[in-house]
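Yeah, one chain of the complex is gone here, protein chain that is, but the others are all in their spots.
For chain A:
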């Protein structure tokens, strides 16, 4: 297979990132940013003012890139994944690790790095948010790349991005939950 032959970086494939900030602190910050009327108004205002929206998005990008390796998919899954970005998985899996994780937890595509989902599950469970990992994550809407996920979240567009299923009926998955309604 020649893992050793692989040159550093390259591939253009996403590389798993271990966040620079702890999960507990991240959940704490989430409370500060939690959607409320004020934020919703701010989001609506930002969407009316293009330059402001661009600046705001730039700040969000820098902050989340530094902390989580964010790639600006615009539909943040961080609150459901122990604040570990699934878009840094080379397969961009949103629902858990693939079957190729090595016995020591390394990524099959980047054997020098730890699988991002191994990190996510450890962080989620350690922070008491392990159950979030069972949510079914809807497919990504690729129109949202490079848009502000904070604005999207405050505007309520992320509601139902992760869907729970109940014990009684393990498949209550309705099409409206799966379908990405056009905006």
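A few remarks follow.
The definition used in the following text is that contacts are C-beta pairs under 8 Å (C-beta built on N, C-alpha and C of every residue); 3 or more make two chains touch, one makes a residue touch a chain; residues count from 1.
In the analysis below, contacts and distances are computed from a predicted model.
Think of the chain that is not pictured: of "Methylenetetrahydrofolate reductase", "Putative ABC transport system permease protein", "NAD-dependent epimerase/dehydratase family protein" or "ABC transporter ATP-binding protein", UniProt labels it "Methylenetetrahydrofolate reductase". For the chain left out of this panel, the touching residue among A:29, A:42, A:98 or A:113 is A:98.
When you scan A:16, A:69 or A:90 for touch with the missing chain, the hit is A:90.
Contact residues of chain A toward the unshown chain are 1, 11, 13, 90-105, 108-109, 115, 117-118, 121-122, 133-134, 136-140, 142, 165, 167, 170-171, 173-176, 178-181.
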